[in-house]
Structures are given as structure tokens and as C-alpha cells.
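Heads up, one of the protein chains got dropped from this complex, but the rest are sitting where they should.
Up next is chain A:
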Amino acid sequence: MLLTIKTTRYPATDLGYLLHKHPAKVQQFQISAGKVHIFYPEATDTSCTAALLLDIDPVGLVRKGPDSNEFALDQYVNDRPYVASSFMSAAIAQAYSSAMNGRCKDKPQLTEEAMPFEVTISVLPVKGGEVLLRELFEPLGYEVIASQLPLDTQYPEWGLSRYFTVTLRHNLPLQQILTHLYILLPVCDNDKHYYIGDHEIEKLAEKGKGWLDTHPAQEIITRRYLKNIGALTRQALEVVLKDEVDEAVTDKPLKDKLRLHDIRLQTVTDILLELQVSSVADLGCGEGKLLRLLKDNPVFTRILGMDVSLRALDIARSKLKLDKQPLSQKDRIQLLQGALTYKDKRIAGYDAAVLVEVMEHLDELRLPALEKAVFGCARPAHVIITTVNAEYNVLYEKMQPGSFRHADHRFEWTRAQFREWANGVAARCGYEVSFRDLGEIDPTHGGPSQLALFKILMN
């Protein structure tokens, strides 16, 4: 909402020429999201401060109408009017356009001159905290003074907010400072972007010329700046759960799970090949990574992918390129939405069912329902189930004792617990079961993941 630029270079009022804004006036501009006011809290020869006050219309932001923003937010209670975000970049570009483009009509020599500047942003959201803030600005030579705001002074136990009051000091031509701010403010925020179209890439290239390609955080800057506008589309799920969306819905898994996942999928594929099955149901297929492995092998003539998440299925559909299948392949792969807590005729009739890291996303009390749906009703000849091995968690340095590897995990089992459950299922439903460890195996704690292979008993 408020961004001030101060200089003490004598005569400090030259700032007015540089910004092309008269220090004695209060000026106003219209931008798409609201108004911008430019005024000077102080303007003397020794110290001059220009304030850019961004006045976002909170109602206009939400209300969709002919004149309002196309990417309207759906919440009126929103930090956007009060923080520096991509709206602030847009305001800088418009209000300070000549300075940003290195033009100064009356004193052109000033544009090239490095001057001592102090920029203060009253509220800057930084996803990534002070560490990231410093990683972004310090390599460019800024002195960074940041103080993080508490969420609510009355409830200190709620902790700190993601907002900082930030002061940046540097000796640079103003054009460069504005350019840095233009790119880096939305990078800090990393929230909803109001950019559209390909020209954003060109803008980044243009504004980043001379500093971005050598910046150590170049990758993160580029990625965040060009953040996919798809992030704007709030999931329907969040709409349903409105006031109850918590971390469980949104958290990301630990990074080092990625390679392990490939191992798991390869192992599962190998087992399926050994079993010489031709039809496979991947229950809880997610984004369809296993389906893609299976698809490439013609021995699998009928493949089903089922997941409860529509979004995952959409991704799977596009990654599998199901819309571009030749006619002969049309019925080979099927995707459908379903949940393993319901019995479902559509998953019956496959040689093998595969549940890769699925069961731990169900409440333990719902496992009898899964057992009935898969082993009682669908009854494929083979079932492969993998799940994480809780014993292995001690080997992850970052993990807190007692925590789970993924925020949506409802339980994580030791090998003994998994075996007890799987043996019980086998006994109740007429299967035999064997086990193996998955991933890099530790002599005492086993593999990071574990697998059970069930075979139906024909009596």
C-alpha cells in the first residue's frame, strides 16, 4: 500500500525531477485496480522522501463487472489492499514510468548517477521469510533491514505473519532500483498474480537485463515471477470446505520422496510383468505416473486409473494424452473418479489391482471399507499395496519425531503393523500375501517404503 523512496544526496529535491513528480503537489493516477497517490512527506535539500500510496478498491477487486479486474478475488477480507504485491509493480511502472525508462526531461544527467537511496515498504508479504528476502536483495548489494509483523498482538501464541516492514538501502541509479522492485516485489509475495499472456516473459527479460542472469536466485525469481495463472483458479474442493481448509489440503510432500516414488513404480511394474497379468486397475492413480509406465508396455491390454481427486485425473488425462489416442487404443486406458471406501462395480474384472501409497491417506477406521471394496467385492486375482515404512522416518533428518511424511497421511505403519493388517486381510478374504521392502534398504529400519503382494486362493 505504501512505498517510500528517500534520498539524502544534495540537493535531495532532485528526486522530484527524477520521478517527474513535483514535491509540493499531491498527485493522483488511475490504475486498473484503483488509484495511486504520490506525495512527499518531506522535501528538503538534505532529505527528500517520495511516497507512493496505492489505494486499491477492495470492493472492485471482488465484484465482477464490466469495469473491474478480470481476475477478481472472491474474498472481501483480503490483504491485497494493504500490501505490496504485483499491484505495486503495476503502480510503479505507471506512476514512475519515465524514471523506470531512464528518462529525465529537465536533468537528464541524473538518470545515470548512482545515489544513496532508502526504500521502505510498509507491508511486504514474503513467502519464504527473511532468508528469502535477503537472498533476493543482498546479492544485488542492498542493505536489508526487515522486521516481521506478529499476526495479532493480543494472541502472541498465533505467531508471526508472513509480512515484513522492509527497508532497503543502496547506492544506485534510481532506474535500477525501480526495476529491481518491479520484479522482486511480486516474487516475494508469490501469491496471486494479475499478469496474463506471453508478454510477461518479454517484460521479465527486458527488466531483468544486466542483473537477473547473474543473480544467484535467478531460477526462483523466474519461476515465481511467471507463476502459472492456473494457481488463481481456486479448487472447487476449497469452496466446499470453505472455513475448514487447513494445511492438510495444501501441503506438499517432502522433496526426497521423488526418486523413491520412481523406484516404487518400477518395482510394481516389474511385479506386474512377472505375474503376466494383462489388465490392471491402478486404484488411487494420482496424476497417472504408473499408468504412463504401463501404457508403454503392450502386454497390458486393459488399464484402469481411478482416483478421488478430479484435479489429479485431469492432469493424468492430459499427461497420458488420452484425447489424442488412436481409435485402436481408445478403450485400452480408462480413467474414472472413485473412492475406495465405496464398493464399485467399475473396478471389478481386472487381473490385478495396485494401490501405491494410497492406504495411508485413508483414516485407519475406514480401512475395513477399503478391504471390502477391493478384496471382498472387486476381488482381483492379484493386489499390490505399498505404503510408507514408519521405522525409516528416523533416517530423515528434517522430520520431527512423531510427524508424518505428508500432511495428508492419516497414519504411518511399521513393517510389523502393516504385516499384521495385511495378514488379517488375506485370512479374512481368501488371499495369500508376501512382503518386501522398497527403496534403499537400511539394515535395521528396512526400506523407506514397503510392499505387500496378495494372490487370491482358489479352493
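Please note the rule applied: a residue touches a chain if its C-beta (ideal position, glycine included) is under 8 Å from a C-beta of that chain, and two chains touch if they have at least 3 such contacts; residues count from 1.
Assume contacts and distances are computed from a predicted model.
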Undisplayed chain, where the name is taken from the UniProt record, one of "Sugar ABC transporter substrate-binding protein", "Class GN sortase", "Polynucleotide kinase-phosphatase" or "Gas vesicle protein GvpL": "Polynucleotide kinase-phosphatase"
Residue of A:I31, A:I315, A:A369 or A:V433 in touch with the missing chain, whole complex considered: A:A369
Sole residue of A:L19, A:A33 or A:A51 that reaches the chain not shown, by the stated touch rule: A:A51
Sole residue of A:D45, A:E112 or A:D152 that reaches the chain not shown, by the stated touch rule: A:D152
Positions on chain A contacted by the hidden chain, ascending: 1-2, 4, 24-26, 37, 39-43, 49, 51, 53, 58-60, 63, 74-79, 81-83, 122-123, 125, 149-152, 154-155, 157-159, 161-163, 165, 236-237, 239-247, 308-310, 337-346, 361, 365-366, 368-369, 372-373, 376-377, 408
